[in-house]
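Missing here: one protein chain of the complex. Every other protein chain is in place.
A and B label the chains in the order they appear, each numbered from 1.
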Amino acid sequence: MSGKKNTNSACRSMLYMPGNNPGMLQHAAVFGADSVLFDLEDAVSEREKDAARRLVSHFVKDVDFGKVIVTVRINGADTPYFERDLKEIVPSRPAAVRVPKCHSPEDVTRADELMSEIERANNMPLGSVKIHAMLETAHGIEHAYDIAVSSPRIEALTLGGQDLTADLGVQKTRGGVEFLYARGRIVMAAKAAGLSAFDTVWTDLNDIEGLKNEAALAVQIGFTGKAAVHPSQVDAIHEAYRPDTKELRRAFRIVAGAEAAEREGKGVISVDGRMVDGPIVTRAFNLINLASLYGIEKEDDLT
Amino acid sequence: MKMIKNSLARLVPEEIPGVGKFEPYVSPFAYLDRKLTSPAIKSRPIHPQAPRHDKVTSDIKRAIERSGLESGMTISFHHHLRGGDAVIPLILRALSDMGFKNLTLAPSSLPDSHDFVADYIRSGLVTRLFSSGARGEVGRAISNGEIEIPVVLRSHGGRARAIEQGDIAIDVAFLGAPACDKYGNMTGSAGRAACGSLGYAQLDARYARHVIAVTDNIMDYPLRPRISIPQYLVDQVLLVDSIGEASKIATGAVKISRNPVDLKTARNAFDLLKASGLMTNGCSFQVGAGGASLAVAAFVKDYMKENKIKGSFGLGGMSGYMIEMLEEGYFEAMLDVQSFDKSVTDSMTRNPNHIEIDVSCYANPFNKGCAAHNLDMVILAALEIDTDFNVNVQTGHDGVLRGAIGGHPDTAAGAKCAVIVAPSFRGGVPTIKERVTTVCTPGETIGAFVTERGVCINPRREDLIRRARDAKLPVKDIRELKAEIEALTGVPDKPMADESRVVAVVENRDGTLLDSVYKVV
Partner (left out) sequence: MIIKKAQAGSLESSDCLVTVEPADAYSMSYSGQNEAIFKRRTERIALEVAERLSASARVSIQDQGAIEVTLRARIETAFERAMGDGGVRV
């Protein structure tokens, strides 16, 4: 049954860090975020693009971030920085590059082809650096599934909320009603293609309640993670993903049942006197993996 | 100067010419095994007075003449007026103008802003300095070897001990008094230059041969509603225009840091306190006024609130945050030796459980029992810590004096769990050293060193290690963390120092010597 375990490390939170700020980058690993996202795009002015690119590539290459997953947001394919960003960042071997403003599958295939060239030139395993495709236009959202399946490199779809409001000509609201369709569409496309789905950022640093509500919504809709713009947001996001105690107790029983069935060579798993299907067992394993991030390793750890 | 190695393998002088003989440091409580005897108790000097004699003068020179001060004697000041203090400059200038030489300056500490003291060292007015610390220009002057006799640096408790034991014999104490009556009753909780507790001054008033209250605020006799130093200890009341700049004395409330690295550090420190099992009803707690320390206090407060815990007392320097915890009922009392910000100043007059204590009561290891010895938990800062957990709060990475010892070693020695909080590196410089530049607090008294990157527990504290591991805290070996940080910053060179020239010594609270500070090159 070990094959049922989720082999992807959990990525509930991804913390944006401005790419030209060494004071922040040097502490990227300490804030408890599952992944960090070094930003070469919006957080860096035009005249510092080269400096930020070099700084980030050195940090990714030379600094040990431990268990934290390191990703880099590059500049879009419509900018003069796109190719240089890839050429310098890919060889530093981040887990993934986030490609902003994906309007259509071509944006991804272009990045994919370039990355393959770079990987070959640097003797890297082909496809080792993943792509997180950022959808932030109406056109991009409507092509979510096509984008999701456009390259084997794609690991996740992510929602870019700020640009999307502009494209839609709407305002960001506290409840996020304007993104209901976009969120649903992205999650559905990502899951259909077997990818992760990451929610957009909550920008009001003083409104932790608002963040909590939005993170809870993201969890309910099915996002696998949510971006943060400040270390103070990480805890709230993780709390939203904390597994429900009752469900977790049941998950421990399901896993115990599954293991017993395997030991005894039974094909049918039964828990609490009821038969349990494969997908439910998988979900139980995933839930227990998730629980370990909260220091819960066994049923006794639940209070 | 003949040097001898102490138990921490630090070379310290056996004798400082013009100051006296010293023993090398052995261990935090080795003093309990020493055959220490008190000097024979003599009666206090008597001062026969006629009824209604006039203590007040506004003539500084006259007051100094009456005090009997001579060149070569010892003068003291308190540092309660912090960066706003105008008493030390006023008196030193007058002494300089009057032609005094060769004085011993023995303040409770020197405020950050008092760079001018360096000039009086150069002029020969001050030839010996005993202090809790030396910063800015004064620190640089000492580190450059501009004072011939090594400076003796003591903790607050150590200074109290030295005064009570006679190592420091104060001839004249000039004590700034924010509120004072004509007969010398004084307090710090009222007046334009109000500063809160007068805990350091209380001791000097008891032991100085001659006490001058320096005030800009003479109030009706008798001073009310509280008297911090009573009239029978005060020889003269010197009325001046101003004893200090109010805005620099009563600074705005110290705020909790919003720096995410500080907050992460504070969170780790709080998690360790929680794991220590010490946060229970009746617990006692001290934090410094630094942003990261206060952030620990904020976590502690939330925890006490959630778990309906009521502590016994908070101790030490008081910030508004600690007083808030008192007022909201999380502690029974606050024992205040020094107030840090404006919000604290008048709280003592309003709240009987905000209690002014003198520095001997706070931290002197040689009286009949000090409050620091009743502490459960203390959160302390550090400039450097070494792999043996010795802490430096006095010299910078360049070897220059730039800090103050304060109550650091006293509370570390007294508390059940002393936690050092500091960033793992700051300004690109690693905090963990193989050997700290200067030992101020011996590693034997430290429970743990906590940074944004994890918790390093002193191997001497197996109990704490076990509890931290049970609580799944990010426990790291201090040597591993040191290597992790040096992989980022690079390995620092050892700064150059002239080890043939001792410019200062750090005295342990029991009077033994912990370390020497050398001239920088």
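In this text, a contact is a pair of C-beta atoms (placed from the backbone, for glycine too) under 8 Å apart; a residue touches a chain by one contact, two chains touch by 3 or more.
In this text, all values refer to a predicted model and were calculated from it rather than measured experimentally.
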Touching the hidden chain, out of B:17, B:329 or B:428, is B:428
Touch with the missing chain holds, among B:94, B:240, B:309 or B:488, for B:488
Missing-chain contacts on subunit A, rising order, are 21-23, 25-26, 50-51, 54-55, 57-59, 62-63
On subunit B, the omitted chain is touched by residues 397-399, 425-429, 488-496
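Keep this in mind: only the chains that are shown with their structure count from here on.
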Separation of the C-alpha centres, subunit A versus subunit B, in whole Å, is 49
In their shared complex, subunit A is touched by residues of subunit B numbered 260-261, 263-264, 452-453, 472, 484, 487-488
Given the complex, residues on subunit A that touch subunit B span 26-27, 29-32, 63-64, 230-232, 295
